[in-house]
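Data block below; observations after.
Omission of a single protein chain aside, the complex is shown with its protein chains in their original locations.
Labels for the chains are A, B and C, by order of writing; each one numbers its residues from 1.
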């Protein structure tokens, strides 16, 4: 297990993807031990670490990051999490192409992530998934439309709201304030070839 | 990857734990490839399969089920999911004890799951988690109170709401009807010994 | 009081605005007994009736509806609700203009409601509100942008989710399925003149 307190030992640079959204990604696509994943951009490496914990030593996560400062940060976090052999931080601009082939899952948390979708289509296995993490609805729309144009299928678009509860001697109730929004998750899928 | 359509090939008997809740469990505790898990009751085996996909061949899931019909169903589903070597369906009443030791995670989806908590405490590793899946608030309260009495710490109680979005040429909007509630997830934790 | 069962005696043609959204409108703007309201389109007359109940005999609701069939339906519903002297169903296309002046509140539930905003600005009192009821996010955006262009201020955009609870001897829990979305409510406001 990678305990919740371990995350506090990692350095936090750019915005990170929270556990609730990582959980939705893992569960929706059925990610499992041994899978092959491409992630971009690495940012602080949070999502790459989450995915690396799941795919394990028989799996692989390639996390693209063109900004040298973020790449260095992500690399250190990956090492601290003990995933140096599983997660590779690649100093490369994902908009220039994806090296990997037969990938199970591609996760995109980038401003113009829809521009990666033709390359994502080429890199994915049949039935594989690409997921866009988009704070704004307009980004969701561009992502889904560009995906359809690139030959991908729309699987689902979802947002997850977690509500914390206070369970105390004086009574049970949800916490007053909470996280109302992080991002929308858009799942696209490479169709199986028809024979 | 264990594709979404694969679940449709499994048989569905008793109520199953949905992906959204499995995702919250996996993400909150930091479950990873190689972990050791106890699950009760197996029911249709859904959650045991979800957890087995994550822990992989270096890990282990023991799923307790005292009802012969459910145990048979869960066992068939586990085999169909290709996890026969990872997930063991145990024909045993978990209220009579947990055989495993040094367990990372225990998941309980039972009517009186709070009665398992002393045994769960004994079976868990230090810092390990036990999660209760409870549809009603009264169950949450009993679970948390029994856990505190058994020497466990309250980590978080949470509910997850997923909202599906329709992204179409005519516009983007959430779906009209949806799943408002499955269950509350109560996370308890075995404290580390003070030295 | 206009009891919940009374609504069942009214005829239901086009989609109606639900109580939760009517409640948000009334509460946000501070609608009170005696206010003057313009509503378009009338549809089945539901929202006009809700508003008429609040403004009472000292107030006034003018509800525009250019489709003869809907106007007839709304008129019958208004009469059944006993609001014939308060709510006037006007057989007129609101896109051609608003007759009323010094209006406190204008509610718009129309496909292209943003086109009414210049006329709404002219009809409103200073500090008065115009509310758009929009199922899709793109409509919200067009509405807000057209409002700003027409000299209105953006007050708030909000969606309301009501969750029903089951309170029974066996326990308390939210209902499993429920209404996840009706529409977004966009509140624009006519600014007070600077002196």
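The rule is simple: a contact is a pair of C-beta atoms (placed from the backbone, for glycine too) under 8 Å apart; a residue touches a chain by one contact, two chains touch by 3 or more.
Because the structure is predicted, anything quoted here is derived from the model rather than measured.
Only one of C:16, C:55 or C:73 touches the absent chain when the whole complex is considered: C:55. On the side of subunit C, the interface with the absent chain consists of residues 1-4, 6, 19-20, 22-35, 50, 53-59, 104-105, 127-129, 137, 140-141, 144, 154-167, 172, 184, 186, using the contact rule stated above. Looking at subunit A, the residues touching the absent chain are 135-139, 163-164, 170-182.
To be clear about the criterion, only the chains that are shown with their structure count from here on.
The innermost chain, defined by the distance from its C-alpha mean to the mean of all protein C-alpha atoms, is A. Rounded to whole angstrom, the centroid-to-centroid distance between subunit A and subunit C, based on C-alpha atoms, equals 41 Å. In terms of their C-alpha centroids, the spacing between subunit B and subunit C amounts to 45 Å. The distance from the centre of subunit A to the centre of subunit B, each centre being the mean of the chain's C-alpha atoms, comes to 23 Å.
Contact of a single residue of subunit C with at least two other chains is seen at positions 137.
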